[in-house]
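The complex appears here without one of its protein chains, the remainder shown in place.
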Amino acid sequence: MNKWHELKAADLKNFLSQLADKWQVWVPYRNDGKWEFAPYDERRELEFPGSVIHVSVKQLLFPKRRPLATYDEESTWSVKSVTPGEKPRIIMGLHPCDVAGISYMDKVFLRTEHKDALYEAERKRTVLVGMLCTEMEKTCHCTDRGLAPDSAQGMDVVFTRTEDGYLFQSLSEKGAPLLESEYLRATDDKPDKKEWPHGKYEIASPEEFMEMYDDGIWHELSDICLTCGICTYECPTCVCFLVADEKFKGKGERVTVWDSCQLQSYSRMAGGHDTRKTPASRVRNRTLDKFAYSHLRYGQISCTGCGRCVMVCPLKRSFPQLGTRVTERIRNKKKMTRDATAPAKED
Amino acid sequence: MNEIRKKIRSLFDKGEIDVMLGFREDPSTGEVKAAVFKKDDDLNGFVYDDRCVQNLVNYLPTLTARYKRIGIMLKGCDGRSLVTQLVEHRINKNQIVALSAACDGVKVRGEEVEKCADCAVSVSPIADHVFGEPKEKKDPVYARVREIEKMTPAERWKFFSDYFAKCERCYACRQICPSCYCEICIADQQEPKWIEPSAKLSANTMWHLIRAYHLAGRCADCGECERVCPQDIPMRLLNNALEKAVHEMFKVRPGTVPDELPPLVVLSKDDPDTIMEGKDE
Amino acid sequence: MVNIELVPNPATIKEIIEESRDVKSFVLEYVEPKSMNARPGQFIEVSVQGYGEATFAVTRTAQSGKEFTISVKRIGHLTKILHRSAEGDIIGVRGPYGNSFPVSEWHGKSIVIIGGGIGLAPLRPVIDHIVEHRKEFGDLEIIFGARSPADILYKEDLKKWEQDKGVKLYTTIDVPFEGWNGRVGLVPVVVKDLAVKADDKIAVVCGPPIMIKFTVAALKELGWPHDRIYTTLEMKMQCGIGQCGRCNIGEKFICKDGPVFSLDQIPTYAL
Partner (left out) sequence: MQIEKEPKILAILCKWCSYAGADLAGTSRFKYPANVRIVQVPCSGRVDPIMIFRAFVEGYDGVMVSGCHPGDCHYGTGNYHARRRLAVARRLLEFVGVHSDRMHFTWISAAEGKKFADDCSRFTEQLKGLAGTEKTLAREEIAT
């Protein structure tokens, strides 16, 4: 186990400027009330957030509009693929739930034999410097999803805030070069392990969720949902996209664009056939994808418990609460059959 | 609040409504959520206070398909959307029982929402049962709109293009709006493809322009589109600018007069030509 | 140069065949010499520059592997633009994607092909394969339904299969038309009338979703087990490589785990 390295709070600015020579350093800034990841700039006041922030981390590796290739009409269809960026990059200040989201995205884009070359290049050139959470927001429930605010899973370098500075530890050979700075001194003390509350939004096993396909609960759950796309766009693991071809003044561009299974246009086909016409079928598809399909496909459920879907839902519908209500329905059904009483006809 | 609950209970008992559309407080998060109350639900969970910001009129079409008679709790601005939906025959009145309480402003996270300062109508124009004294009507000032109008065109485009570039096209503004209910939205149409699906400045500009235009003379200024937008794009600004223009040109404030057709649906032979030549500014 | 899978390769339209009122077949060939070795049932993503992209089954591949054919029914945005293109135009092609009909496992068995309208296009390569390796298979029955005589596809192939002694061909149209004295009736009804016996035959079904639904029901009535009924599903596909998440039925992606499924592989609600 490599040792923890200590950084004085005062040296933070110099340390980051030193990193900025060789890497593009991205850090979270507060921009009139809203958070955003932006390149490091000494002039801007920097303060690492102690818990999850409402910003799209997915945007850094899989932008909402990503050009793949450009082509111009005159030269009979010469297609030039977009060349990925090479400059190495550090993303600093990610929390455990963000990094878990990124490792899920890796499975989606890099698992099949058709790897996504652009995403792979982005991942190669990026060093993930994760930060352990110091507190849990009201909406956080990573402890119910097999994660913890102080788990360093999937990070290249982990750091945490202490009274007089920061503690860094490199967890991969990609992260090691970052800690060779003279501002860091090896030390023996370690961040203390805390006991985190859990049990807020518990969910049943993926197999149990799969049996809920024909259940009547989905109409109840989607009665006030307006199926907009906010919860999918803010979710770190919702990476459904559409491939769009665009043309302007004879020059064209092929792009991938974020899409959402909640929108009506998602599965509407030419000729009018639409497999997910009703809001209930769309809410069911997303809930099952999060808690069942992703596990059967990639071995990891695609909800990291960050709670962003709760923060952004305009109707305060709280998507994790749906998972809990379905789990309650599963538990009731199981109790019913175990009591060997004939289950009353559900509504 | 209890007065409203008693009225709802009596409506249920007399069989005048099958379901009541209102708000319920979620004990675990302390947030107020839209909720559909059935006959035998416990009405103590029914909440109506300054946290009930959402415009419930958008649920009526799906509910009128499922139930025969629906009660709905309306603020003044919600009432204006109900007028628009009734006048456009999206739902019919005999399925609706409208309850409206004099609203003196709603709050989001504690501070009063900006639309309430300009509130044109505090009780729904269509209401079967009214609670409390409606406040006198104030003509809206459109303070923010006049500020923007003072800027030069280049400054205005810079102001709006910065916002339009941030749009992710999650269409929450379309899904929450009671007056935005096309079967296949123009943004999803392929033939002709007026608006490209990708979230870039030009396609976003097309989306926000056509969204605002399609609401001209139909928008109830309930401010939900601006509230739900994850990127805080000032959509109400566009709606208000058009509401101000429609009022100046056609002397109509959408949704405030029951059975009044939206201005762009009707025509009048004596509109002055100057309105389209832009000379009257 | 990074090879991005979603970027198409240019291909020229060699020949355009008018199959019916609203269906044209396009014989394509890559511009740079590249062979198309699509197995029966695989599909490709065809795009027209600046307009969009859509999924089409490869309905025939030439012996040389250089030319391949797709059949396009004019129904949406891209298909209309394809129908307006001319021979020699260049379009974008990528693929082939998806699994294929397990024809090698069917050796010695008899095959029943049931196609509805444009649904015959993905099944034609299966018929081609069986006709080429005739001795390795039992007898071959083809039930093909079309809306009207003007909508019948692949007329020369139908004639060829009709004359072939080893093939029993039943062509039907949905409603009677004067000048048509052949069979009349919807495909599921015809399947019931012919009382196609199950024993150890393989059934391959493709057509509009409503036709697949009732044909499968008819076959089940005739005692066909699920694991010997194959179909190729057609959902809205975008990437074709199992990443964009759009074509899922449950946890399965139609473009990657399909499009060919035997009925026991997909949940019943999918039909």
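For clarity, chains are labelled A, B and C in written order, and residue numbers in each chain start from 1.
Rule of thumb we're sticking to: a residue touches a chain if its C-beta (ideal position, glycine included) is under 8 Å from a C-beta of that chain, and two chains touch if they have at least 3 such contacts.
Worth saying up front: this structure is predicted, and the values here are computed from it rather than measured.
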The listed residue (B:G71, B:P125, B:P197 or B:G217) that touches the chain absent from the view is B:G217
Touching the hidden chain, out of B:P27, B:G110 or B:P153, is B:P153
Per the whole complex, from A:P67, A:P84 or A:P191 the residue touching the absent chain is A:P67
Note that chain B touches the chain not displayed via residues 145, 148-149, 152-161, 186, 194, 200-202, 205-206, 209-210, 212-213, 216-217, 238, 241-242, 245-246, 249-250, 263-264, 267-269, 271, 273, 275-278, 281
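Note that only the chains that are shown with their structure count from here on.
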Between B-C and A-C, more contacting C-beta pairs sit at A-C
The chain whose C-alpha centroid lies farthest from that of chain A is chain C
Between chain A and chain B, the Cα-mean centres are separated in Å by 33
Distance in whole angstrom between the CA centres of chain B and chain C is 48
Chain A to chain C, mean C-alpha position gap in Å, rounds to 38
Touching two or more other chains in chain A are residues 242, 244, 246, 259, 268
Residues of chain B that touch two or more other chains sit at none
Residue positions on chain B within touch of chain C in the complex are 190-191, 193
Listed in rising order, the residues of chain C that touch chain B in the complex are 52, 76-77, 80
Given the complex, residues on chain B that touch chain A span 26, 28-29, 31-36, 54, 58-59, 168-172, 174-176, 184-185, 187-188, 196-200, 224, 227-228, 230, 232
